[in-house]
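A protein chain is absent from this complex, but the other protein chains hold their places.
As written, the chain order gives the labels A, B and C, with residue 1 at the start of each chain.
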C-alpha cells in the first residue's frame, strides 16, 4: 500500500498519493506533477483518479497537468461552478482502488460544494479522512470567500460539516487536510504533521465551542485575501495552461538583464544580508522560502519578472512561482550579483543595524520612528511600545503613513520580512529605511530595554 | 517539524526520525544508518538521541553505528539484560527535543523490559505513541520469547500494557509500532500504513476480548522462531560490529566464483524463472525481496556466502543481509549467469509447469505428489485436497517426508517460495521436484478442478 | 569550461555538450533531451546552439525537442535536403561561445552535405574535431546510403574529407565522432573512449591505404541497412513529434494485457534465462540492452507494442524505443510474469541447453542441425563446422532454410541473440528450436570438441 503526503513548502499545501496493489490516485495535486508520476512508477502503480476537495484559490491545481501525463480521470468538487474540464463528484459516490474504497462526503463551509473523501480499507472500516480546507490540525477553514453576507451561513454549514459529518466518524480516524502550518488558508494551523479527529476534538481551539452559535460567532473571517487568489480561481475554473516541464527561464548576461530590467520587475530571492549589501536598483526582496507566502501579494502577472539568486539554479524559485501561476518569468541573472558588479553596473544597498547598534542609536538620538511589519496577531502577542504597526501586506496601500524625513527602523520577527518591507519602500521612493537584523527575536534576546521610552 | 517513518522492506521494520527546530532523535534505528544521517542533514537537524523500544531479535539494531556517526546518546529498553553500551531508559523518564517531549512508558509483554515512548507537543498534549513490538496495526506482539512457562505471565503483562496503559491515552493517539505488515514479529499485522489507538480498539481482532483471560488464552504464541534470532539477540546485547559503510563484496570472475563456491553457499536472488532455467549447481534460490523474510531461515553465519543476481549491483542484497548480521558475503558473480555460461561452466535447472500443463499431466498420469509449502494459516484458508503440506520453513527438518521416486509438484501462493523449496530439496539430493508457476493463485484463476481427484 | 560527451547506450550514439562561461551548445542531441537541459543548468550555462553533423538515419534527432525546451537555434548539415525547421550551416561558418569558436567544415562522404565542426580555444588554436559519421575511432563512415551507383563517388569524397581536410589539422587534435563501438553506423568502431587524429592515422585500419583508389575499393559498403532507417530519415527531415516528457505507458493488469496482446506485439526485455522458462505466448525476446541494436530490425511502427520486463520500471526501455521513433508503446505488464502466472494465464517456454548437455546430445544422437545467428564477420573469425549460418537480422527472410522436423540448436556469441532468433522462429511456427546457453564463448571454454564431426 502506498500512502504519501506530498507537501508544497511555503504554500504549506498537502496533496496525497494513495495506492494499493496496481492503482493509485492523487488528491489535490499541485501543478509541478513530476513527483506523483515518479513515485507511482517506482511503486509499480498507475494513477487512475485525480480528486479535488474544492476549487482552490491559493495555488494552481495540477489536475489537468497530471491528467495529460497519465490519462487519469479528474473529479471536481464545487460542481456549482462551471468547470471546463473533468467531471463532478457526487455526495456518497465511491471509487475503488484495488481493495481500497474512497467515498465522497459533501462538506460545505469553506466553499458551498467542498468535498471530503473518506478512505476505507478492504474490510470496509473507515480509516482516513481527506478533509480539504474544512478542518485542519489546530484550525478550521475560513468561511469568508462567499462574501460578507454569507458569513453566518457558511460558518453554520462548516459547523454542521465538522460536528455532524466528520466527528461522528470516530476519534481514531486519521485526519488528512489540504494544508499544514504556515498556509494562508488557516492562520492557526498547528505543526502536528499527522493528526486525528480525536486529537482535534480535544485540542483544536476552534472546536472548543458549546454551541453552534458560538462557533459561528468566532470562526475564521475577515482574513486577508491575497491579491493573486482571484487569478487562481479563474485559472482553476478554466483549466490552467499545460507546462509539460518546469519552464526554466533563460540565463541573461548582466547586459541583457540590465536592458530587460527597464521593463521588468526584478525579484531578488537571496537572504536579507546579501540584499542589504547590494542589489539591482529597484529590486524587490523576497527571500526564496518566502516566495510562496509573499510572492502573491507583491508580484505582478502583467509584467515580466527577472530573477536574482545566490546559486544560479532557479529551479526552486520556478516551482514556487508557477504554482501561483507566474508563468511570466523572463530570465535570471547569470552569475548573480558578482556578474552584475564585474560588469560595472551600479547597485543599491539598504542599511541594517543589529539590535545592539539600535540601542545605542536610540540612546543617543531618541525619538526613533519604528515600523513594525508583523501581523496584528504577532503584535498582540508581543508589542513594541511606540512602534507603528503596518502589516507587511498592507504596506503598499498604507505607505504614506511612513515619514520620509527621518530614519525609519523596520522590524519584523527576524529581519526577513522587514527587508521585503524596506525594499518596497525603496521602490516607492523612501530612502530612509533601515532594517533591524534579528528583528524582535533579537531584541527580546538582548538586554536593551524593550520599552523604548 | 520532522516526523518520518523509515521502513526496512521485507523485515517490515519501522524506525522513526523525529525532529523539531534544531534537534532530532531516532527510534529503533536499523544498521544501515545513512538514511537517518542524510535526512537529518537535509532538514537542518542534529541527531541527539537514539531510543530503543526493546532488545530486538529480528534485526541488528543500528544504535551503535548511528552513535558512531553522530555522537548521539543511546537509550536502551530491557535494562534487565546486560547491555555493553548505551544507557537504560527509566519508566517515566522524559527527553526534550526543542519544543517536543518524549516520555518513556514501561510496557512489558513482548519482553519484560519493553519501553514505549509517548510524544507530546509543545502544549504537553499527547500525540503519538511509539509502541515497539507491543501493539501493531491489526495485531499484538508475540509473548513467547521468554519460554513456555512464561507464556501466561507475559501475555497478562501485555494485556495490562495495552488495556491499562495504551488505550487510556485516547482514541485519537497516533500509533507508531516497530513493524508493519509482513514482519515475522506479528503474523496478522495489517497493511494500514498509519493507524491510531481508536482504530485498533475498534478493528484490531486481537483487542476484541471481553476479559483479560480470553486475551491471554489467544494471544500470539507457538509462533515460529527464526533460527537467526538467537544470533541477533546476542549481537544486539554485545554491540554489533561497526560497518561505517555498506560492505560491498568483491566482484568475482566466473573462475574465482567457481573456485570459492566449493566452500561457500551460493545465494541466487533472481526471480524464479531465471533460476529455473539455469543456476550455479547447488545454489539456493531466494528472490531478492524474499531475502529479509527467508534468508534468516536458510543462510549460514559460519560459511561464506556468494551472490548471483540479475543486475550486478548487489547494494540492495547487501543491505538486506547486513541487517540480519550476515557480514560473511564473500563475493558476487560478475556478469551474472551469462558470464558463468560464457566461461563454459555447467549450470543446473529446475523444471516448471504452468497450471494448465499440470492439469494435463494430472489428467494423464494421475496420482501426483503435491508439496504445498505454504503456512498452516494459508492452507487453512484455501486448501488443496490431496496435497502434502510442509511449511517452507520446516522443509529442512521434514524433507524425508518427500518421496524421491516420483514427480513432486511444489506449490505455494505464487511460485516464488516454491522455488526456494525446490532449490532446498535439490541441494539435499532430490532431483524430482517441479515448481508450479503462479502457484495456488494461478490454480484458482483457472478452470482445472481444484479437487484433484 | 564544460565539455561533456553524452552517450546513448546501445545506439552507441555520442552527442556533445560544450560550454564556456555563460553559453553552451549541443552537437547532435538525442530525443530525450533532459540530460542536456539538466547539465547546462547545473553548470550555469544557457544552451544557445544545436548543431547537426548530418541528417541522421539511425535515431531520431532531438534538435526540435531541445529547441522547444531552451529556445536554442538549430543548425542543420545536409542542406541539400528539405528540412522543415532550423537553418542550414555553411562551410566555414563560425559560432562564438564566449571565448570559444566553432567552425563548420563541409565533410562529404557519409552523406553529401555532412558537416564537421572544429573547436578552437580563445587563442584560436584548433583543439577538437566533431566529425559526425565521417571518421570514427577505428573505422570510417559508411558510404552506401546514396545508392550503389554513388558508392565510388561517395567513397572518394570521404577520402578527400579525411585525408585532405581532417588529417592536416594535426595529429594532436582530439577526435569526437558521433558514434562509438557497437553502432550500426560503423562495424569496426573501436572502444577507445577518447581518440585523436594522430592515433587514428596510426592505428585505424581504414586509414592504412597508400592510395585514394585502395581506400575507395575497401571502404564500408554493402552494410546492412536496418529497416527503421527509412522511418528515421523521414522523421528527421519533417521534424519529429514533440514529446515534452518520456511517454511512460500505462501499467496493465494481466487481463488488460492479455486482451491487448491479441492485436499488439509483445516485446519481452528480460534476460534470456527468464524468457526461456516462461513468456507470454507470441512474445519477441530482446534483452533490454539489446533493444537499441535489434529493436529497429524486428519491431513494427504500425502495431501497438506491449512490454514485459523484470523490474516493472519501463523508463529505460521507453528511452531506447522513443530514440528510434517507437511512440507506439501501449502498455507494460504490471507485476511482470509473476502477475501473468498468478492470473492463471498460459505461458510458453523455449528449451535451453548448456554446452555440456549439447555435447552429450551430439554424442548420442549425432547429426544435429545447428543454427549460428552470428554475423559473417564473427563467423569468419571463429567458425563452427557443420553449423548453418543465418545472421540474426536475416532470419525473418531466410527462415524457411531452417528445418521444422528435427531439433535445431541456436548459437550465438553468448545466448542472448540466439534467444531473439528462437523467439522469432517460434512466432513463425517453428517449435523445435533450443538455445545454447553461453553460445560459442561457452563452447570455446569447454572441452567438447569444436569440430562436431
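Side notes on the structure shown:
Keep this in mind: contacts are C-beta pairs under 8 Å (C-beta built on N, C-alpha and C of every residue); 3 or more make two chains touch, one makes a residue touch a chain.
Just so you know, these numbers come straight off a predicted model, no measurement behind them.
Screening A:90, A:217, A:230 or A:343 for touch with the missing chain picks out A:343. When the missing chain is restored to the complex, the residue among A:354, A:394 or A:432 that touches it is A:354.
Interface note: of A:42, A:123, A:214 or A:277, the residue touching the hidden chain in the full complex is A:277. Among A:198, A:296, A:314 or A:439, only A:439 touches the chain left out of the display.
The omitted chain makes contact with subunit B at the following residues, 22, 37, 41-42, 44-46, 69, 71, 244-245, 248, 250-251, 253, 312-313, 315, 334-335. Residues of subunit A that touch the chain left out of view are 270-274, 276-278, 310, 336-338, 340-344, 346-347, 349, 352, 354-356, 413-416, 437-439, 441-446.
With the whole complex as reference, residues 1-3, 121, 123, 125, 127-128, 170-174, 190-203 of subunit C touch the missing chain.
Methods note: only the chains that are shown with their structure count from here on.
Chain closest to the overall centre, judged by the mean of its C-alpha atoms against the mean of all protein C-alpha atoms: B. Each chain gets one centre point, the mean of its Cα atoms, and the points for subunit A and subunit B are 42 Å apart. Shared contact sites, meaning residues of subunit C that touch two or more other chains, are absent.
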